[in-house]
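One chain of protein is taken out of this complex; the other chains stay put.
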């Protein structure tokens, strides 16, 4: 029986614009971190959590503490990308997320994996930036 | 009789992410130029014109030669913006576009104008960057 | 007798890196706003004013409220640019600054003007973002 939770990670689609490219004619590699961030933001929103609300109401910020990416193939202007988010490991105060960026299927071309990696985010107090436990309501929702 | 062409400019919506903000807690003003660019790209696409295709097939690039913007009110993380595009003046080789960025209606709050301005784009040869006449098929489509 | 105040505006030099370019092979036009900002920051610092200190000690932020730029010639990777700052008009709560970006002289090539324009910055309260008068010590220093 297939594990549907693994085969269907959260997907966020975006378009490549001029601002994302560099003089090599392709997406500047640092911008994949932005794409991954957008996907994580929409992934949280898909559970009903807006980061600005979490900051104001729960005094909670998710900070990125580690990123590890491999850049496999270039994306170009006008490409449509799909960025995935999956929980790899959920700790008391941190989450390890696996993320991938795919060029979406166009015409006869299959989807192509462009970049992938892991991002660790830590739950911190919005005032002191000290680590704090991920609230139960969040941990339970994200673990589903 | 209402002028429907003016009352219904092209609208492109986008979300404000961490990457767009600065230490003032609001969207970094230079990023409105990126938002305006995304809207122009999707405005062209709404007529069936992808810029990468125009570059490869027609050897044509639209270059930004002038921008004039006023920043009226701040946008914040998670805000949803609508960016408009309207042709103000169509020349032989240039287009003057009027653009606005609005914070979209949320709850009881009305839409709010955040930034507005004009952008001049010039049609240039993709190889030499020399000005060239906007092709008829483009000029006619965009003038509709 | 030459007007030395006009002939010697403040100059800040910077290098063009990959991050500044786009798929056209040149500096992305929106990035001139970043270059102009860096030059204004160093111009303020040349008078002894660090913006973070002004924010914390004087509860004062300079906000950009208008930008008007013309992009005349492209800058490329590895180019060294000089960005100038001159006070065009000093109001009670705003400053209008004229700024230019030049490609610096290399080998036999003369300096070339790449972009120019005006930027209006407004003095606002760091908490409320309400306009406030530019403090005398600042106004007097910048007017020199």
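Think of it as A, B and C in the order they're written, each chain with its own count starting at 1.
Just so it is clear, a contact is a pair of C-beta atoms (placed from the backbone, for glycine too) under 8 Å apart; a residue touches a chain by one contact, two chains touch by 3 or more.
Because the structure is predicted, anything quoted here is derived from the model rather than measured.
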* Structure fact -> Full-complex touch with the removed chain, picking from C:78, C:111 or C:125, is C:78
* Which of these touches the unseen chain: A:67, A:94 or A:112? -> A:67
* **Residues in chain B touching the chain absent from view** => 18-19, 21-26, 28, 30, 76-77
* Which residues does chain C use to touch the chain missing from this display? -> 15, 17-19, 34, 37-38, 41-42, 50-53, 76-78
* **Residue ranges of chain A at the interface with the undisplayed chain** => 24, 29-31, 33-34, 37, 61, 63-71, 74, 129
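Keep in mind that, in the parts below, only the chains that are shown with their structure count from here on.
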* Where the centres are mean C-alpha positions, what is the separation of chain B from chain C, in Å? -> 25
* Structure fact -> Cα centre of chain A to Cα centre of chain C, whole Å, reads 35
* Once you find the CA centre of chain A and the CA centre of chain B, what distance in Å lies between them? -> 27
* Would you please write down the residue numbers of chain A that are in contact with two or more other chains? => 18-19, 76-77
